[in-house]
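Report on one structure; see the data block that follows.
Only one protein chain is missing; all other protein chains are in place.
Letters A and B mark the chains in the order given here, with residues in each chain numbered from 1 onward.
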Amino acid sequence: MNVSSAETWLHKINPSLKLFVLIVLCMVALFIKDLNYMINVTMGVLLLFLCFSGHPLNRILLLSIPFCFIFLSTSSAMILFGQGETLWFKWGLISITEESFMRGLLVGFRALLFAVLGLTFSLTTRPVNLFYSLMQQVKLKPKYAYSFMAALRLIPIMLEEFQTIRNAMRVRGVERKKGIRSLYFKMKAYSIPLLSGSIRRAHRIAVAMEAKRFSDTRNRTYYYEFGFSKNDHGFILYFVILLLAGLYLSVQFPYLSI
Amino acid sequence: MRKGLKLTDILVTIVIAVAFGIVYILWGSIYYSVKPLGLHVDQLIYGMWFIAGPVAFLVMRKPGVALLAEIAAASGEFFLGSPWGLTVLLYGVVQGLFAELVFMAFRYKKFNMSVAVLAAIASCVGSVLMDFAYGEIGALSLWNLLLFMIARFIGSIFFAGVFAYYLVKVLEATGVTNLVRPVSSKDYAALDQK
Partner (left out) sequence: MERIAFVEKLRLKFPGDESLIFKDLSVSFDKGEKVLLLGPSGCGKSTLLQVLSGLIPHSIEVPMKAKELESPSSWGYVFQDPDSQFCMPFADEEIAFVLENLSVPKQQMNERIHNHIRQVGLHLDDIHTSIDTLSGGMKQRLAIASVLALEPEVIFLDEPTAMLDPVGTKEIWDVLKEIGKDKTVIIVEHKIDHVLEFIERIVLFNDNGQIIADGPKDIILSLYKNKMKEHGIWFPGVWDEYIHDHAPIREQREFNDGGPIMQMQGFRGFRKKEEKIMVEELQIHSGEWIVIRGENGAGKSTLLHALMQFIKTNGYYELMGTSIKKVKNLTDNMTFVFQNPEFQFVANSVYEEIAYSLRIDKKPPQEIEERVHALLEVFHLTAHRDKHPFQLSMGQKRRLSVAASIVKEKKIILLDEPTFGQDSKNTFALLEWFEEYRKRGITVIMVTHDDHISKNFATRIWTVKDGKVISDEKISKQLAFLETEVLSL
């Protein structure tokens, strides 16, 4: 995201390592079936997000609004339609059981965890840094890394184009058409200029990059160089402690009995 | 076989994917506004998330493109700060891989609607597997689960298969696909005309 913020220790962590740790944590979360444990882990990640993203509190709160929505929408289907033994409430097709309720909460918290992890990452990592680090630490091929960076630069341009197309469609009266067939027509009318313009632009940029002697050799030098530091150790330690302490606490002091 | 994708191929694929990434975000807001309705109405439009792979492959006609496109679309969403963050990234890899396998099965030589539809179905299967792993749907009652699957498959076939195919047909008419497709030997032969 392209908004200014203060730098915290989270910004200083090696981007490849940060991404790797977060993905591992996501994998781990897929195997957590205990609601109490899930809540503890989520809280630990939320703490990082709230305190160390380096962004002002009001922006943090604004960005948190979709979290509630995600939590509700993810858990509601399971709560309302899931299977279970202990029936709490039944109305037509809807049946809420204790098991479905708990499972709904578990799924909701997991979605919340993923969302917070993802946002914490994107708030504290410049994509350019991530790709430079991926080239240096993970040996990602430069042709992929620079293509991603070039494409990211185009996002604002494409958003603006999308807005222009929307205006143009209004002028042409496309919005006035109604019905299912017009839906197809509209989707086509929006995507064709956007896609064909983007393809041509991407092609031109690739040619321009090669005109600047880009080649996929590995012996290039780097403007930004990344290594590892104490912050990286701290980061790993934080999650190890979180996973262990969270487990301990969930066994010793459960919020909900299941 | 050619050796890997060239810079142009990669960049064009990623940009196609990013364009869909923008569409996905708008689509996400539609999706989450119908999701609380229950009864899986939302699943009918879920298939839109599989469209980047088939479109990129049908445009470029090169190996590896469908997988790359899905990953790129997902990461585009990721970098834009979509609250689905990492989830989309994981789903993207699996969906892209499944679509890619279909194109590979046809040795990257078929570009018709059936292949697009098969790739869409494969992506859909991939996403359902992910959903089971994610634990979202395994415990739904049977009638509800069936409804869910049928809705998602129908949506996938429509958006990522049929619509993707027609979209690329129109793109061909605009002439832009000539830029990125492999050049035929017929075109080279034409150089020797009188």
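The rule is simple: contacts are C-beta pairs under 8 Å (C-beta built on N, C-alpha and C of every residue); 3 or more make two chains touch, one makes a residue touch a chain.
Because the structure is a prediction, the values reported are computed rather than measured.
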* Would you mind spotting which of A:Leu61, A:Ile94 or A:Ile157 touches the chain that isn't drawn? => A:Ile157
* Structure fact -> Given A:Lys90, A:Arg204 or A:His233, the residue that touches the chain left out of view is A:Arg204
* Structure fact -> Omitted-chain footprint on subunit B covers residues 7-8, 170, 173-176, 178, 181-184, 187-188, 190-191, 193
* To do: Extract the touching residues of subunit A with respect to the undisplayed chain.
  => 2, 128, 146, 149-150, 152-153, 156-157, 161, 164-165, 167-174, 176-177, 185, 189, 193, 196-197, 201, 204-215, 219-223, 225
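Quick note on the criterion: only the chains that are shown with their structure count from here on.
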* CA centroid of subunit A to CA centroid of subunit B, Å -> 19
* Residue numbers on subunit A that touch subunit B, as the complex places them -> 1, 22-23, 26, 30, 33, 63, 66-67, 69-70, 72-74, 76-78, 80-83, 93-94, 99-100, 103, 106-107, 110-111, 114-119, 121-123, 127, 143-144, 146-148, 150-152, 154-155, 158-159, 162, 184, 187-188, 191-192, 194-196, 198-203, 205-207, 209-210, 214, 216
* Structure fact -> Given the complex, residues on subunit B that touch subunit A span 5-8, 10-12, 14-19, 21-23, 32, 35-36, 38-40, 55, 59, 72, 75-76, 78-87, 89-90, 133-136, 139-141, 144, 163, 166-167, 170-171, 174, 176-177, 179-180
